[in-house]
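A single protein chain has been omitted from the complex, and every remaining protein chain is retained in its original position.
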């Protein structure tokens, strides 16, 4: 597509939304499209195909990616960009290269002037008095925010089915999940309801939905993107990252949101690398690619295994050096993750108590503050959130700390050591992103553990803080699957370089990008007006 | 409210038991901003105005450590002759309470910034007692709860109001090792220890150290063991004792109460207790149970603090003179005897004397006024000397007025009384109240002549050589001038008029 792009072509709304974010930016700069036109094209498509996430799913075949559509503000920002550009002069010259390109934001990232719920009853109707750093940077670069996307409640889940408000559908198959927790962002991007979006990745929440929807999802190095304003699940694992249709678009978005932030103590002070340049790719010849020998083959769908092996062979053919690397601690990584994450989450979510903001439930006949807190948290949290809070409370308890939390933190050290050894031999590591393609809605909601094993390949990067990326690998059984690349900490540029090269290889082998193959969308239900205006400030 | 508990006579308790003490003193640091947020660290403002999103525990907020708080902790470490940890970390202490905005406190658990120090505490008679400091760690303070409805106490209140201005104010908690061997002097030591901590944190400038504002709060641990026993008894922790005097009283009361429990064959319950200023007793709080499982874990949103030797040495070089060192110096400079100086320190007026001397008065004069009339006025007013409203500058002014013979000692005392009542500076008061001594010799001579005329027998005695009788003539003159005459000058004129002397 990049090769055939004509910045001056006359395009209809349906074609406009199918451009990459960088192509949209190019047309804006060339003056062949206005930002208002772009935003309106997306809003119209959302109105036609997104349905209403809060409506009964049985009666709504829409994608249901957005919890809140930010119509007025997005159009206002777009009009501002258009006006500045039309006026010309230094202000126009100073516009960010992406100014005017719309973006969607996962609803666990706080935004002034529009609701932030983290898909929880606990925060229904809550309005943040401050912007997350990443949102402030989007505003500074003047990217219109289309709205807030659905997720598993507090980002806890792998399918977006744990949203308190409703499910999101996979644009490739409306009866399947879009992955999670960032299913809303990935589905919006895959369904051309946004060119790119922000997600958050604690154990794979950007990468797994990317794999399930045929899009690109990146978890940057821990600390490369500020967490200030991200509603924390597990502070030492959470990282905000871009969801996009192409590696270059993801790089461009990380370039906007990344870099040092004094409001986040864990933010890296490194000078920002030129990720946009890195995403032009590299020659595969000489790239040393590690293949992990310790991932349990039986856990992976045979089609994904076969696809993965074919890509490894193609990489070798293209001149890459394939090296088997051993990461014996990956075996225990899943367990470590499901102890550290709930432990930190149990503490991070303690603040939701009905005292200062959010939901408050007073038991029948009143009660003490203790009883009000207990009732508020009983009603405000869904089952998965409660499960993780209780598990985390257990793992941190006196008498169990060493056996559980303490041991898990040691496994974390071992995982880091595994990666350190592996990266002595290779530039990047390649694995499938998720063991299976998107599963059917409701298939895994009964047994939490079956959902948890989905994160097998993505979790180690979070434990070690290294960057990881899911690039579409192809399609099995009519559904996309992802290939995951990982690079050493602080080497996000290397990841984008390799990711762009892999993306090109896949497109060459398939004769086009995976995301272009998504089927036409069904019509969605009419969005209830309350859903778009709830708490919204025009 | 719980009923009053049995107590044993203190002397009797001391015959049977040895007390073991321990203190956790919380000191609010006087940084400009809070420990993890950039909200002002200020006392007494409109509620919920000194808050950032972090201080309300809003979703998505993150802490960033105030460098000055670390700097202050290092100051304290050096002042307590303690180790400053090369590396230390913060941990979350998880518990739910509405004054705690995130429902966890950010504190230090197994890696305090300061450890293994000591403090030499001087008791009233000059005996020095060394208190070993186990650790001192940084943490954030909680918000302030006000109970409404009922009696305004937590019990029976219908609701509580929360102000988060104090939430996140930097605290340093100083924890002693168990203090044994103080015997009957334990209550006195308790007071002296807390006073010494207060004086140190004030002297090194890390806290306003005003106990009445809660800048320094003490939790006192007390246990008793039978004389000759080698194992500590069960301890209680009396929380949030807010003055040095109350610390002494609380320790006394706990010793007497526990002694009565033990003597009756009972066992002391390990619990927190609340101090009641009105009744000077403690009552039981909630017993410590398994429910207090704080689930500490390393704070993932903050990174470790590394303090290198250079940092510590810089702080050491900048550290102001410590109270004990300063006292030794001042005693020498002022030429006071051991007893004189100790009395000054015990009366809590050493700072005032130092400032008065600095402002130009002699040490003897400063001591005379601060230990004398001003202390008396404070005592009558039931106030601390520092709260009376008389400043070192006032004392210097009084001394100047005396030196200029504008007033005498007797008038000076009256003037200080008026200063304490807020009438202004000594010079203003002397002016406004026309208190200047009568130095017009004409007027005085007339008064003297009148006295001579009225008292011929006294005159005869004086002329007969009984010089002591002069006083009998001075009295009527002073009376006639309403005390505003300089007695010395009156004497001179009397002798002059009688042609003697």
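Letters A and B mark the chains as written, and numbering starts fresh at 1 in each.
FYI, a residue touches a chain if its C-beta (ideal position, glycine included) is under 8 Å from a C-beta of that chain, and two chains touch if they have at least 3 such contacts.
Quick note on the criterion: contacts and distances are computed from a predicted model.
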| item | value |
| --- | --- |
| Omitted chain, identified by the protein name its UniProt record gives, among "Aspartyl/glutamyl-tRNA(Asn/Gln) amidotransferase subunit C", "FAD-dependent oxidoreductase", "Rhodanese domain-containing protein" or "Energy-coupling factor transporter ATP-binding protein EcfA2" | "Aspartyl/glutamyl-tRNA(Asn/Gln) amidotransferase subunit C" |
| Among A:65, A:411 or A:434, residue touching the chain not depicted | A:411 |
| Residue among B:38, B:346, B:391 or B:455 that touches the chain left out of view | B:38 |
| Subunit A, residues in touch with the chain not shown (by the definition above) | 126-127, 129, 221-223, 236-237, 262, 265-266, 268, 329, 331-332, 334-336, 338-339, 346, 350, 353-360, 362, 366-375, 377-378, 381, 386-387, 389-391, 393-394, 397, 403-404, 406-414, 416, 447-449, 452, 462-465, 489 |
| Hidden partner chain, residues of subunit B it touches | 31-33, 37-40, 46-53, 56, 64-70, 87, 89, 96, 98, 103, 145-149, 154-164, 290-291, 293, 295, 297-298, 300, 302-306 |
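Note that in this section only the chains that are shown with their structure count from here on.
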| item | value |
| --- | --- |
| Whole-Å separation of chain centres (CA-atom averages), subunit A against subunit B | 57 |
| Of subunit B, residues touching subunit A in the complex | 53, 56-65, 92, 94, 96, 98, 101-104, 160, 162, 290, 293, 295-297, 300-303 |
| In the complex, subunit A residues that touch subunit B | 109-110, 116, 118, 123, 126, 128-130, 132, 227-232, 234-236, 262-266, 343-344, 346-347, 350-353, 355-357, 369-370, 373, 393, 396-398, 401, 405 |
